[in-house]
Structures are given as structure tokens and as C-alpha cells.
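Here the complex is missing a single protein chain, while all its other protein chains stay put.
Every chain is named by a letter (A and B) in the order it is written, and numbering of its residues begins at 1.
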Amino acid sequence: MNKENPILEIRNLEVIYQSRKRESKAVNKINLVLNRKETLGLVGETGAGKTTTALSILRLLPERTARILGGQILFDNKSILEIGEKEMQAIRGERISMIFQDPMTSLNPVVPIGEQIKEALVLHNSSGRSKKEIDDRTDEILSLVGINPERKSQYPHEFSGGMKQRVVIAMALACSPELLIADEPTTALDVTIQAQVLEMMEDLKQRFQMSMIIITHDLGIVAKTCDKVAVMYAGEIIEFGTFENFFCQDNRHHPYTVGLFGSIPKIDTDEERLHPIDGLMPDPTNLPSGCKFHPRCPKCMEICKTSLPNDTVIDGHMIKCHLFVEVVE
Amino acid sequence: MKKSISLVLTVLITMMLISGCTSNTETGNVPESPAKTNLVVMSAAKAINYDPTVGAQTDTIALHSIFDSLVKFDDNADIIPYLAESWELDSSGLIYSFKLRKDVKFHDGTALTADDVVYTLDTMKANPVYAMMAGWIKSWNKVDDYTITIERPNGLTNTMNYLAGQVMIIPKGAHSKDPAGFAMNPVGSGAYKFVSIEPDGSTKLESNEAYFLGVPEMKTITIKAPLDPSAAILSLQTGEIDILTTVNGTQLEQIKNDSKITTIAFNGWSQNGLYLMGERLNNDPNLRQAIVYGVNRQNLIDLAAFGLGTLSQDLFAKRVMGEFEGAAPVPGYNLDMAKEFVAKANDVVTPLVLSITPDQAIMAQSIQSDLAALGLEVQIEQLEMNAFYEKLMNKETEMGIMMLGTFQMTVDSFMFYYASYSPFIGNAINQTPEYDALVGQIMMTADGTELRKLCIQALEHVTGMNIQVPLFDTTMMLAQNKTIENISPQSAGTYVFYLGDIKAAK
Partner (left out) sequence: MYKYIARRLLSIIPILLLTIFIVFVILESTPGDPAMIILGRDASPDALNALREELGFNKPMLLRYLDYVQGIFTRFDFGESYRSKQPVFDNILVQFPTTLKLAIFSVIVASIVGIPLGIVSAVRQYSLTDVALTVSALFLASIPGFWLSLLLVLFFSLLLGVLPSTGIDSWKNYILPVATLALPSAAILMRITRAQMMEVWKQDYIRTARAKGANEWRVITKHAIKNALMPVITIVGMSFAGLLGGTVIVELIFGMPGLGNLIISAIKLKDIPIVMAGTIFLSTLFMLIMLLVDLLYAFIDPRTKSQFKR
């Protein structure tokens, strides 16, 4: 593990959405640590709070409806939640970049893609790059993502889905950010293209020595790219560990994680039916008491219904479940 | 900043709403002209050309300013000398002999003589538009350079009024050189000279320094093309217009409290009448009589006509009737008599249809409620002017209100309208061949005494047919700025304005 200070630390982050007197608890006091050059996979079903967490890091939550109730986010030891908007704008796109799920709608349809990439450079030109330097850099980053720089005057509608996502990635990486947050970067793409894009992202990560957070519900992607994994459920991180913790040795997992793995169809076994996890993600305006997973948990105990489990940590592997408290003891 | 913008907007809108609600408007700071020398008049027609012999429906105010007539109207609409300094009527009562002034010059410096008068009348006659001129002027003759005779068709014809209002003398020299071009380059003898025509149909005039009646006080005149009535009255109030040549009741309401404006009223030659036609009414004389007795005229004048009218018992306005006033009186309002006749009528159930144009709406309602009191239902049908007249001419109208009468009409010419071949009223009523013959005789008779007897017969006949209810003699109005004075009151009734007489108010 790196002995340098972590690039990102989230402590007790709490975020709610408020609409017409109803409060929706999206993120419930989560904690996360990401070290430099590490890739963290943030896994969970839709609605778990993954995107909200990501948006919170960049302070891009919708102003009127979302509120950060409490907690701290430290980026390179700087408290993100306390700095001014102008300072935040300087960070966005330059030190932390984010790419979003749907490449079809993420690009401005009336601006040539070259311009859109250039914009990232122009906005963060504290080093005073000349126009030529900016142009060169744009060409460079386009080549890196596998797009012919001569196409930079073309418009987004002239590119396929996969190519568009590459453009989005190019935009995000133009200023060589230290942290890249990718929210479901390949979900909207064909399976075949997915592989290409992922490979490219890995490549770039190596080249730029970036830290990455990949948000996904696809464990396959997690397996291919991530050093660390965090599993989110109902706004909480219920399990956190290394790649090895999840995919190699350890058999101890949160019942939800087990369910997640179990629901992956295996190509080499004959399964006639899928094994989804019973039940649905709870309503964030009306969360269950105690452990949020207890209504769906096959291993539910009495205590689960009433008290929130603590974080049990075994050799860096965190599981938030009453089942494992005894073991540690 | 945006909040204060919306605040200002709201305040502005509210202020405007409030000012719109008050009917009593105080005029603001309308600048007073030091010595007024420019006059702005609003005409009833757009100017198209300035040749009075072409007969186009153009701005006659401009024409009367640029040209003069043989005679003019005094303040009471009686005839006084103008280009003709004196005249005589011969023993037959048909031939006038006019003596022209010798000191009149046209704007191009040439002298006005009898040749010009002859030329004017010849030119008019050659124009099919003036085919009706024969109804007032039968023939004319130059006696010498300053004397001319004009013969009228019969002893009653109001040739003098016709000459005053319709015959404007053009110069033979200037006109014959270029008849077509004269229309835009008029040369007259009048108080004002033509300067220009504006694209919107307004006319600009300047004073004629050599005018034989003296230099006009108003040096320049703008005659504006007609505006929408609401806009027109506002222009008068802001001072942009000095004279509104006709005003209706609604406009009067708006200015009655305005201290800067004064109005002039004149009882003229027109009368509003209710005409009864159509098959059902033609076959039901009792119903017709009921209606004649049943309309409350005074009520109608007070309520519907803003009080701008006088009661009449004749078929035509007082000035038109002249000596025939009261010769064949129409019965007045009498509810009991009306009910008697309703009882004898054939069909009182089917609604009667009263066709009107929009400006007659309130009058129609007054009539409707009067007849309702008799148990007769009246449906009001509102039509656009062209549509109304087309319906009338196609004999499809049952009841209609019409305002008829001009300063040149006389009883004899009016009786023609009731003959069965007249598309105007006659062909829609049950007319007798005797009446048609009577009208034929009237048309042929020249002698005044004979004609009088025939006219009285005709009047009695038509009155007896009960096809017309005289509603009221119209009181014509005009409105003016108090910055000027000396508008001849008859102008309100004849629409003949002598702008050269207008002076700035002291």
C-alpha cells in the first residue's frame, strides 16, 4: 500500500434529497478512502447512492433538491465541502474529472468535439499555454483515445456511441486530472465496445498515473479493473475491501454481496433460472430500522431488525453486518 | 435588478389601467402655440385627387379650400354671394342670371370669367359620374364675360344649394392644357393653394395671399385622412388635430368634460327613419300602422341618439321639407292607437327582422323594446354597410333604419325613391301604378305652382302608406380646439368648410 496520504477521503458523508416535504436519504454516513494510483470500484444496484456520492465529490448535486447534511470530503487534504465555488470550478475538470453514463447526451450537439475538448484546456489554463499548445494538446489527447485528430471539427452526431464515449473520456483527461470518476462508463455501450473502452481506460490510467473511481453494477468490470471494491446498499457502504478480498480468498462477505455474486450467471454451469436477490431496494424516504438489508436478508437475526451494525474490519476488509461481529470477538 | 424591473413593470401596467378606467381625462401639457398659423383638420375621406369635376370620392374639404363656388352658405346655411356678387330669377322661376365679381384671380394669376364657369359645367356634364347633375342644372349659357345664366329643371329644385356645395369653378386655361395632370396639380381661385399630398392621403395647403376675400389668417393647413373614431377623438384631445369634422355620440361623451374642446351643433337636412318593407309588412297595413304609432321617438332621441336629434312629423328633415312642412304629417307616438292596430293585424307572432349597420345598434334596441311593449318580437340583424345595402336592393329587408337627406335634396326629388321602380325603397313596398304615374308627372313638370300641388299629393300618398316612421331630424356635430374660432356652424351640417375664415382664438 502507498504510504503517501490518500488522494480522497470521505468521512461520514450524509446527503438527502428534498422534494415537497418528503426527505429521501440518499447517502447515509459513508466513509471511504482512496489512495493514489488506485482504482476503486463502487458497486451496487440502481438507487444505492453511488452517483450521489460521486456528484457530492464534485459538488455537482442539483442545488434546489439535494443537500449535504454533514460529513467531510478531503481531496488531497483539502476540505472540498468548505471551499468557495470559484475554487471548486478550478478543481473540476483539472484535478478531478467525471464522465457520465450516457455518451449520446453528454456532448453538446452544436459544438464541434475539438472545441469541447479545448474548452477543458482553456478553462484551466493557469500555466498560460499558447493557442498552438492547446491545439496540439487537443490533437494529442484525441489520438490517445483512438480518434483521428482530423475529425476534431466534426459534430457529435457524426460519431458512433463508442466513439462519443471516447470523446467524453478525452475531454475528461485533457488536463491530466489526478482523480477520474467514471459513472457507469460502459453501460450504454455494446458489449463488444465495452471491452475496448475499458482497455483504453486502463491504459490511460497507467499512462497518467491517475486514481479512479468506477461506479458500476457490473461485477465483471470490477473484476477486470479495480484494486479496491466498495459495495453500497441503501446509501451505506456495507462492504469494502481489496480485489483479493472479493475475488480470491476470503469467503466472508456481507449477505448482500453474496447475493450479488450469486446473481451473476456463470457461463460454465447449467442454470435454468437467474438467481436474483429477493425483494427490492428499500424506499429511501422510508428506510427500514436497524440494518437496512434486513428485510431481504436470508441470514437475518433479531438484532438486525433493531440496531445498525458497526463496521467490522478484518485485515482491511470491512463488513457492516451483525454476523461478523462475533467472529472478530 | 430583475426584481425592480418587474416591480416597475407592474406599477406601470397598473397606472395605465387606472388611467384607462377614468372617462374624464384631463389633458396634460399640450404646448400652446404662440400665434396659431397652422390648422389641422380631419377629413371624412382620404384625398385621392384634387379635380372637382372628376367626381372621385375624395377629400372635399381640400376641394372647397382650393376652389370657390358661385355662391356660399352663411352661418345659417342661407345662400349669400361668393364668386357671383348678385343674381336674379326670371319670371318663370327657372332661369337664374348670375353677375360675377370682376376681381377674382386664379392661383396662376389668370382672371376668373364666365368662360371658366361654362367650362366647369361642360366638363362636369361630360363625366358620367355627374349624370345626376341634370337633376339640378338643366342648361347654362354665357351672356358676357361676367354674366351667366343657369336653368333649373323645375321651380322647386334647390339649385343654389347644389351650386354652393357641388360646383367648384376650375380654370379653363390650366385645366384644358392638361386635364389628367390637373388632378395632382390643381389650380383654383380659393383661399388656399395646393402644396402636396402625403402618402397617407393627407393634404397640405398654404394660404393664397391674393385671395379676393382677404388673406386667410391660417397660413398653412394640413387636412388629415380619416382615423379610427377612438383614435380621432384622442388626437383632438392631445391637440394634434384642431377640427374633427364629424363627431358621433360616443365621441361626444368622451370630450364633454374637456375644457379645451368645444362643439358646434347644426340641424341639417338629414333624417333618421325606420322603413317598413317586405312581403309580410306589405300585406298587413294594420301592422304597419301599429308600428308607426308604436315607436317612442322622444325616448329614442334621448337614449339612443345622445339627445342629438329633434322630433319630426314629416317624411324628410325640416330643411328639406321647406314650405311643405306639416303638409302631410305622420302620426306621432301613441301607445293606445298602436295597440288598437296590433289587435287588428294578421300575424303578430312571427318575429320582425330589423336590419341595421353597427352604428345603429342602440336605436334598434330602443325600437325593439318599444315594439315589445306591443307584444311584437323584433330580431335585430347587424350587417356591414355594403351587405346592408345589397340586401336592401335585393328586396330582402323587412325593416331598416336609414339616414337620408342632403342639402341639395328637395321634396320632388325625394318622391322618386318611393316609385315602384326605385331600387332604393320603392321596389320593396306595395306601390300603386297611380303613384308611379304621379311621380312621372312630377319629373315632367317645371312650373312651381303645379309642382307644389303634385308634391303635396305624393306626400299624402306616401304618408298614408305607413311605410315610414320619422325617428328624428339628425343634429350634426363637429368638434374643435378652443385655440381657433369662427367656424361656420353650417359646416357641421353641409360638410362645406370655409377654412379661410378661421381665426386664432383671442
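Throughout what follows, contacts are C-beta pairs under 8 Å (C-beta built on N, C-alpha and C of every residue); 3 or more make two chains touch, one makes a residue touch a chain.
Because the structure is a prediction, the values reported are computed rather than measured.
Engineer: Which residue among A:8, A:48 or A:168 touches the omitted chain?
Structural biologist: A:168
Engineer: Looking at B:141, B:230, B:283 or B:432, which makes contact with the chain not pictured?
Structural biologist: Hidden-chain contact among the options goes to B:230.
Engineer: Out of B:56, B:79, B:327 or B:403, which is the one that touches the chain we can't see?
Structural biologist: Checking the options B:56, B:79, B:327 or B:403, the one contacting the hidden chain is B:56.
Engineer: For the chain left out of this view, which of A:34, A:48 or A:98 touches it?
Structural biologist: With A:34, A:48 or A:98 as choices, the missing chain is touched by A:98.
Engineer: State which residues belonging to chain A touch the missing partner chain.
Structural biologist: These residues touch the chain not displayed: 58, 60, 85-86, 89-94, 97-98, 100, 102, 105-112, 119-120, 123-124, 155, 157-158, 168, 171-172.
Engineer: Residue by residue, what part of chain B touches the chain that was omitted?
Structural biologist: Touch with the absent chain occurs at residues 2-3, 6-7, 9-10, 13, 15-17, 19-20, 25-31, 46, 48-49, 55-57, 128-129, 131-132, 198-202, 224-225, 227-228, 230-231, 234-235, 237-238, 240-241, 384, 386-387, 389-391, 424.
One rule holds in what follows: only the chains that are shown with their structure count from here on.
Engineer: Quick one: chain A and chain B, Cα centre-to-centre, how many Å?
Structural biologist: That pair's centroid distance is 90 Å.
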